[in-house]
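Pasting a structure here, questions to come.
Left out: one protein chain. Kept in place: all the others.
For reference, chains read A, B and C in written order, and residue numbers begin at 1 within each chain.
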Amino acid sequence: MKDYIYDNNNSWIVLDIIEQIHLNSSYLSEIDGATGDGDHGVNMDKGFMLAKEKIPLDSNFTEALKILGRTLVMDIGGSMGPIYGTFFSKLSRTLKSKEEIDKYLFLDALKNANQGLLDLAGAKVGDKTLIDTLYPAILSYENAINNNLTFYQCLYEMKQGAKSGMESTKDMVAKIGRASRLGERSKGYLDAGATSCFIILDTMANSIQKELAK
Amino acid sequence: MKDYIYDNNNSWIVLDIIEQIHLNSSYLSEIDGATGDGDHGVNMDKGFMLAKEKIPLDSNFTEALKILGRTLVMDIGGSMGPIYGTFFSKLSRTLKSKEEIDKYLFLDALKNANQGLLDLAGAKVGDKTLIDTLYPAILSYENAINNNLTFYQCLYEMKQGAKSGMESTKDMVAKIGRASRLGERSKGYLDAGATSCFIILDTMANSIQKELAK
Amino acid sequence: MQRIINNPNLVVEDMLKGYEKSHSDIIHSDENNPRVIISNSVKEKKKVGIITGGGSGHEPAFLGYCGRNMVDAVAVGEIFSSPTAKSFYDCIRAVDQGMGVACLYGNYAGDNMNVKMAIELAEDDEIEVKTVVANDDVASAPKNEIDKRRGVAGEIFMWKVGGAKSNMGATLDEVIKTTQKAINNTRSIGVGLSPCTIPANGKPNFMIEPGTMEFGIGHHGEPGISVKKLSTAKDIASNMVEIIYNDSLFENGDEVSVLISGLGSTPLMEQYILFDEVAKILEEKNITIYKAYIGNYFTSLEMNGLTLTIMKLDEELKECLDMPVDTVGFK
Partner (left out) sequence: MQRIINNPNLVVEDMLKGYEKSHSDIIHSDENNPRVIISNSVKEKKKVGIITGGGSGHEPAFLGYCGRNMVDAVAVGEIFSSPTAKSFYDCIRAVDQGMGVACLYGNYAGDNMNVKMAIELAEDDEIEVKTVVANDDVASAPKNEIDKRRGVAGEIFMWKVGGAKSNMGATLDEVIKTTQKAINNTRSIGVGLSPCTIPANGKPNFMIEPGTMEFGIGHHGEPGISVKKLSTAKDIASNMVEIIYNDSLFENGDEVSVLISGLGSTPLMEQYILFDEVAKILEEKNITIYKAYIGNYFTSLEMNGLTLTIMKLDEELKECLDMPVDTVGFK
């Protein structure tokens, strides 16, 4: 098994993410409906499907990330547009510095994306947002690197971190965004953004793992 | 016992009517609330109390009727203002032709008032309005005259007619005014205007009877 | 009842106080009768006086249409209840300048009676008063009983045209003739999606089942033609235009003005959505929209629903519509 993937010709990883968001869009809206305005799936689907049209099948992974990021920033508005848009754009910008993407470069990319997001959106861990998925996912990934695990294994750890991060939002009281309207009553429900963020990270990890195993 | 009353100095008969409307105003609004907009008592009370201020204590019966009629026409608006206003104005106009009011003159007055009302308001017997009280009341009064009963007895018959007229509205379906909104569902409730009309006729009859008995 | 009021029996008084204070640049109330709202432009030029009046709860109607080049004086009634004969009479007196007065109002029993009595009073003062009685609501009676139809939002076109015509210097007869033409050329239809509550009553006096709508509802909740399943804006628009069209007034090639009025709690967004559908249908029928008005022009407290009004235009009516006015409710 390789311990890196090529940037070249790997836009399918991004298309996988788009596919999963599309398949889960009703589910995401349903979760958002419990504490928010029930449109998270619709918002995400709109932007991701728009990007799909624009991504050439055999383009680079980072090129596809860039198109997705730009489409989200430009075309979905709300908070999700700039937030996920920035996330994917920053990923792209870091990853495209090399032709081979190894576990260290991927860590840098995740960290830069996370920082871009924190600068822009101002949510903190514990606010019951997608940050609560992203932050523990990166932490688990970094721990795995520090323990000298392989890229494949690091991605496995990232998925675990993302999952428990997402699940942790169930017991949180929303402090930001629409769900904060409910205060204590927001407890007991997953956060919609945390869930979509899990789907994104989980799918990306799975696809990279597939590529590593080729 | 006399078989006529004087016009002179008998404004108290009108003041009695005003008093009874005032005392029953909540009840009238309550009935109106069941099928209409719940303001019949308020509407009536406003106009009648305004008239009370303007009626000198020792004035004539017909003068008081005229003031009441004019006040209602001028100052309460809606349908009740013109309808009851016309009713009392027409009563006044017929009755003031003589100084002594006997049972025949009173019949003329009732008939003229009734005609004025029909010309103006366009409601028919059976529409579930105050006409359903007024019409049988006049009919009973006229029958009593035809049977050669005394003024006092004729008034008793009028009260009976008014009462059963009012009660007949309970089984009617409203065809006019606000309650017609309910169609069949207006059944089972007294009509508010029919009830206020009963109070007016009943009180007027009682007071004239008192005067006759003096 | 979720309401921002003081005494529910004094809502009209309280509203009028706020109205006068906030619009003293446009209107004032009669010195002796707070239920009479008079345009500040009254008598600033010699012309036929234009008055109207009706129950409250329809704001901005009726008082919002009082102002330069539209209505000169408005008689204000209790909620959903005709103004007094005296208020109509005071309006007549406030606006007459010897050229007569046009009283342009809606076809309701109470208003008919009170206007009739006010006119009798004015006769004693030798003021000539003529009337136009709006009967634009196609849902309220069949065409062969057109005189029984109620007036609804079409009254706004009636006032606009009457006010303009009078300001062009027309005689009373001319004002009446043109205004009558305006209302003869106007048809309206309403739909109700949820009821309203009169403050002094405290509960809605009718119900509309969720998922249904009352097609043809009146401005005070008078029963509609039928209770229908609540469908799409496209369907609703098509039903509304159809019933107006079936009244055999409008034809291929006509030029019209369209007015959509929310009844109270229907968001503007939905009014525009409905308008888009109406415009598409009219285009198909080769009817041109000269002007469109969309908003809460004639309400029924917080009722959910709207009315659609269409007026067939000719050059004279267009000229009247185009005249600028200075009122609270219309521009």
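Throughout what follows, a contact is a pair of C-beta atoms (placed from the backbone, for glycine too) under 8 Å apart; a residue touches a chain by one contact, two chains touch by 3 or more.
Note that the structure is a prediction, hence the values are computed from the model and not measured.
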item	value
Left-out chain, listing which of the shown chains it touches	A, C
Sole residue of C:Gly163, C:Gly218 or C:Gly264 that reaches the chain not shown, by the stated touch rule	C:Gly264
Chain not shown: contacting residue from C:Leu193, C:Val241, C:Val256 or C:Cys320	C:Leu193
Which residue of A:Gln20, A:Asn43 or A:Ser140 touches the chain not shown here	A:Asn43
Contact set of chain A toward the excluded chain (per top definition)	33, 35-39, 42-43, 73-79, 81-83, 85, 120-122, 176-178, 180-183
Interface with the undisplayed chain - residues on chain C	1-6, 11-12, 14-19, 21-22, 56-57, 59-60, 191, 193-194, 208, 210, 213, 230, 232-234, 236, 264-277, 279, 289, 292-296, 299, 301-302, 304, 306, 331
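Everything below uses one rule, namely that only the chains that are shown with their structure count from here on.
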item	value
Any chain in contact with chain A as well as chain B	none
Relative to chain A, chain with the most remote C-alpha centre	B
Rounded Å distance between chain B and chain C, as computed from the means of their C-alpha atoms	34
Distance from chain C to chain A - Cα centre to Cα centre, in angstrom	56
Residues of chain B whose C-beta touches two or more other chains	none
Residues of chain C whose C-beta touches two or more other chains	none
